[in-house]
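In this view, the complex is presented without one of its protein chains, the others remaining in place.
As written, the chain order gives the labels A and B, with residue 1 at the start of each chain.
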Amino acid sequence: MTETREVTAERGPFFFKRELGKEEGEYKLVGREIERPDAFSKIMGLTKFTADRLTEDVCFGKIVRSKYPHALIKRVIVDEALQIKGVLAVITAKDVPGENQIGYAIPDQPLLADKKVRYIGEPIAIVVAENEYAAEKGVEAVKVEYDPLPAVFDPLEALKPEAPKVHEKGNVALTTIIRKGDVEKGFKEADVVVENIYYTQRQEHAYLEPEAAIAYPEGDGIRVVLCTQSPFLVREFVSRVTGYSQSKIKVIGAPAGGAFGGKDDMGPMVASKAALAAIITKKPVAIILDKEETFVASNKRHPAIIRYKSGATKDGKLTAVEIEIIYETGAYANRSPFVLWRATVHSAGPYVVPNAKVDGKSVYTNKVFSGSFRGFGDPQIHFAAEQQMDELAEKLGIDPVEFRLRNVLKEGTRTVCNQLLEESVGMEETLKKVAEAANWKKKREELKKYRKGSKVRGIGVACAYHGISTSRGVPDWSAAAVLLNEDGTITYRSTITRLGQGSLIGHAKIVAEILDIPLEWVHIEEPDTSASPNARPTHGSRGLMTGGTAAADAALKLRRTLIKLASELLNCDEKNVKLENGKAFCALDPSNKIEFSELAKETYQRGYQPAYYGFYFVPRRYFDPETGLGVAYCVYTYIANIVEVEVDKETGEVKVLEAYTGADVGKAIDPGLIEGQMQGALAQGIGYAISEEVAFNDGKIINPNYTDYIIPTVKDVPRKVKVVIIEKPYSSTAFGAKGVAEAALIPTAPAIANAVAHATGVRVRNLPLTKEKVCFKLKEGKK
Amino acid sequence: MKLIPPFTYYKPETIEEAISLLDEFKEAKVIAGGTDLIPLIRDGKYTPQKMVDISFIDELNFVREEGGYIKIGAATTHSDILNSKILNEKTNVLVQAVKNLGSPQIRNLGTIGGNLCNASPAADTAPPLLVLEAELLIQGSKGERRIPVKDFFLGPGKTILKRNEILREIHIPSEVGKMKGVFLKLGRREAHTLSIVCTAVLLKADTEFEDIRIALGAVAPIPIRAKETESYLRGKEVTEKKIDEGTEIVKKEVKPITDVRGTKEYRTEMSKVFVKRAINKALKGEVECK
Partner (left out) sequence: MGKKISFILNGVKREVYVEPNELLLNVLREKMGLTGTKYGCGIGECGACTVLLNGNPVLSCLTLAMDVDGKELVTIEGLAQEELQIIQRTFLEEGAVQCGFCTPGIIIMAKSLLKNKTNPTEEEIREYLKGNLCRCTGYVNIVKSIKRAAGKACKKC
């Protein structure tokens, strides 16, 4: 409980206007949509993803996985596998030179299981062979002798005292808490109280590109190339597992074919295995998961059970919430401490609630571990919170949008954690604008006409908020490097990775805007831990906000240098030096100018520093984990979704016809990229809401493929999607930007459930709303 | 990327050649489009030693009308069926099913014979052929035999084909062209997905059901005809009530299982809903064309 360092940084839009001497409308790149510079090589098929970088000399590692959900390992017999032609090594836990430990926050997860396996698919050994086929044969030939243990697959079962223990300390990985005000008093003040239990399912990221890493022994060190969300985190884990010092490990972040949080968790695990294999065999080794392995053994979105009680007065003000949250973490805690805390501190939704009692538990079971997934704990809790809001509104006879507006967080209000929101709170405006775009009032009435026949229509709304960067007092920072080359081009370095979201393009735009040069002059280097500053992970919607602000810091330093230099060269007072369109000139006499390339050359010639390290430390304040009160996040993105659905009452089919999604993003550095993120998140949210669910039979996943894990096709998404961008700038970041990548997914499922309730009068509190579930729920409802 | 296990590969150019290969090698397996077989091999569910690829045999690739039948070569791709003028004009219930099958890429590879021989209970081409009362021409080394399509399937993945026989042709009686056919499918999403239930209905009706044939897929170990429902409706007046009563019988005729795609109960309910919808659609003449 120590007070963390408080950093206040004045970097928002006003700062930039002053610093660049421009009005926002004069910006050439910031705020404008551009053609993505990375798209060209993608449409040509030339972008090199990890598996596209295999060369003839690369060997293959394949993983021997547990066949039992819970068992002691008696013996791993590798002899037969070693006899197979081409097999070079079989690596087990005893061969790990460093620590056989890859637990993220809690050290509970081995890289290779040695004594015990805790889920079907858990890695036990790595077979390394000269070719992929021999490696596969080797995997089949490794014999593992098990001593099966009773297993537990249900979190409620796992909480019973007699349940098999997944870990020695018991099945509760961690707990969270919020105690604010007096809930008893709060419920007494309420005129209506609603209490329900909500269930959400496991979701698989289902990115098209499976996890992959190639490790190359190099000199006395090692180089690892992989699709990852955090090259430096990978380096940390590779160092821990191999015993190599971090300075001898070089991690390159290749473009990822989708990530969504999955590659944040899986990157270090796959890379550590490849590195280990490369060190032991002294050969370059690739580990490329098969799609089915990804389904079986990669982290999933936490399934949740949420008991939610909330109350409101008849004039539509929330008085209290009492919430019990159970997030199933599966076999290992992985990111659970962060996921559960995020869910807890967002548990009241983006509303003012004076009294709150929240208790969270993360529970172990013998299933594949849960972890990071776009939204990171928030989609589950908002699924509950936002249906509660609709039910309260219904009981009170208030329109759901209106009811929300009476309670939304605004500047000067406090969150459920009692965090005072001082700035950049765009919930009200976002909800109003989205409702306007969707023609909410009219549609809500009109659709009542579609109540005859087997197909009925409804419209539903849900809001959400999502803290950016890391939670509570956990420090977060980012860094970037800008190097001015002698020809005037810029080399830009960051380890924010390329997942398709385009954060680095945003960084480059910020750099080019600050220097007022064409975007093409900024060359983005591949993220590389040996050359790029540590920008920290590409998660929590922080890639642009924190990484971009670090980029701005570096670019501003270079800008100041160039102004000083130009002042000297042009014999013009610094305050009159302008940088514009790749030139520097004196405002008093615009013909007194110098080209950027000339300026670059002179930077070196006259002994000015040509390269800068940019740094950004996210403002941190106090958070008390004993009460759950304090500053949970430095800033939040606010989101509202409205969807129109058609429900086939006979089959239970829910079709999203139209979707409106809006977010307060602080400042849109690139509206096109934001739209792309929101459209994609919405589709992923529709899959989560309607069809996606990892299914098990005795701990074994029975739909480990695209045949039976149903993600939306182009025919399953709404024909009309409208994105609304709201800008309430944040004073601590470059141009006021916040994060947006996760945003639109969070309120999608509750908006759909609310729309289904509007269409049918029946509420489904159990995700996903499959045809079958809705069909039977409607039959039940009729009775 | 993951390799499939090695095998010896034969590419016969005639049916005769194919049959003699099958006669010679007991371990040989026929492959056509490979869209079902290659994933099975990849998953290790099937490890063939020898493969006889019949997709290059010209005599197996055609759609033509002769002798009162529309004849389809077994190695005809789904795309060729979809684009077949004869099938689109004469009876497009099979075309409707193929349109809902897989993706365009799958349809360019996959064949109708493969879809049948793989004997998935959910094979989308089976219900249309059942209501069309198609016959299958099967070729073995000792000659050929004809069987009605209803006798072809024995269980999931099992057909009456002997090891050294191949499915050669599918014969659809031309006269069915006078009836209206509808194929409908329920999957877990809009497209490119396996059926929870699929149905084909073929009927001739004005004020009463002169003739009606109903088949379903994915609701029993093999694709089935709903004979009792048919006989209840046959001769009955075309009314909403009668259709509802009749299709209630479907629920007793299906024998679905519960799996990851749907429960027994849901499949049973949906069998009725979809047969009813297919009948109504056929009556309205709302038949989707290509």
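Here is the rule we use: contacts are C-beta pairs under 8 Å (C-beta built on N, C-alpha and C of every residue); 3 or more make two chains touch, one makes a residue touch a chain.
These numbers come from a predicted model, not from an experiment.
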For the full complex, which residue in A:108, A:136, A:211 or A:290 touches the chain that was left out? A:290
Quick one: which of A:102, A:550, A:682 or A:725 touches the chain that's been left out? A:682
Residue by residue, what part of chain A touches the chain that was omitted? 33, 35-36, 38-49, 51-52, 54, 205-210, 255-260, 290-291, 499-502, 672-673, 675-676, 679-684, 705-707, 711, 713-715, 717, 719, 721
Footprint of the hidden chain on chain B, which residues? 1-9, 11, 31, 33-35, 38-39, 42-43, 51, 53, 55-56, 79, 102-106, 108-109, 190-192
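Just so we're on the same page, only the chains that are shown with their structure count from here on.
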Contacts from chain A onto chain B in the complex sit at residues 51, 132-133, 136, 288, 290, 292, 650-651, 691, 695, 702-703, 707-708, 710, 712-713, 715-716, 770-772, 775-776
List of chain B residues in touch with chain A within their complex: 1-3, 5, 43, 186, 188-194, 196, 260-263, 265-266, 269-270, 273
